[in-house]
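Up next is chain A:
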Amino acid sequence: MHDPAPMPEVQNDEEVPLLGAQRLGFSAGSQRLIRDIDLTIRAGSRTVIMGANGSGKSLLLRLLHGLIPPTEGHVEWCERPLDTAARNEQAMVFQRPVMMRRSVAANLRFALSARGIRGAERAAREAEAIASARLEHLVNRPARVLSGGEQQRLAMARALACAPRLLFLDEPTASLDPASTHAIEQIIDQAHDDGVTIVLVTHDAGQARRMGQDLVFLDAGRIVETGPVAQVLDAPSSAAAQAWLGGRLYLDPTHSSQT
Partner candidate 1 sequence: MESFTAILAEALGLILSGDQAVIDIVLLSLRVTLTAVVLACLIGLPLGAMVGAFRFPLRTAVIVTMNTMMGLPPVVVGLVVYLMLSAAGPLGPLALLYTATAMVIAQTILVTPIVAALTRQVVEDLNEEYAEQFASMGIGPVRRIMALLWDARYSLLTVALAGFGRAAAEVGAVIIVGGNINHVTRVMTTTIALETSKGNLQLALALGLVLLVIAVVVNGLVYAIRGSATRAAYA
Partner candidate 2 sequence: MFRRSFFGVAAAALTALGLGEPATAQSDFIIVQSTTSTQNSGLFDYILPKFTDNTGIEVRVVAVGTGQAIRNARNGDGDVLLVHAKPAEEKFVADGQGVSRADVMYNDFVIVGPASDPAKVAGMSDAVAALSKIAETQATFASRGDDSGTHKAELRLWDEAGVDATAASGDWYRETGSGMGATLNTGTGMNAYILTDRATWISFGNKGDYDILVEGDPTLFNQYGIILVNPEKHPNVKAEQGQKFIDWMLSEEAQNAIASFEVDGQKLFFPNADKG
């Protein structure tokens, strides 16, 4: 099991932000879905993003990954603009795994080939990824007949096979049972131990405590609170976080939803 041990390397990398967002915002029509996001992700960190449904967690993740261009502000990767090359150093796992209509092995091969990895190296990485996801017995199975847990393990393996420096996870265990959730969390831990920076969106406070160091709490598209996971969860300072943790629906009195 993962120990929330202190992370000495954090100190070393502190002055080198891996990913940074400045005044990041996204509007659709008159709706400002994300606004004024200033965020720094340090290399080797584990950041958890939480917030109520509709607070913009998944959208923020997509903006940070560059899947959606922001309407305001910008995202930087290693203090340079986020471009395709930068995105190739990142990976993302979605809540519902997107399985190609191919075998387990072919799904991995496709991801590796797309990065120009071929031949013996591809075979080696493929085998490694399959072993890490414990899918050896399913290698030649069509990916889409796998169980939800198996599919998500494959999605994790596929994301990690290309050796990303940062892994975005959008509620990866939201539709999984406890055993499958545990398996995914083990893979995340292993990836982090291997040096992969983690940005995880979750609804599960328990998972946030297990997996996270820093917590970013969103409400109505803004960051309302940040801090070490335990601190925010045990003693939330923002009204939004207090309400959410207390199981109440929170409506910001100063920012009604039709801003």
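The criterion applied here is as follows: a contact is a pair of C-beta atoms (placed from the backbone, for glycine too) under 8 Å apart; a residue touches a chain by one contact, two chains touch by 3 or more; residues count from 1.
A quick word on the picks: all candidates are chains of the complex that A comes from, given by their letters.
Quantities reported herein were computed from a predicted structural model and do not represent experimental measurements.
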Candidates 1 or 2: which touches chain A in this complex?
-> 1
Residues of chain A defined as touching candidate 1 within the complex | 62, 65, 67, 84, 87-88, 90-92, 94, 98, 100-102, 110-111, 114-115, 142, 144-145, 162
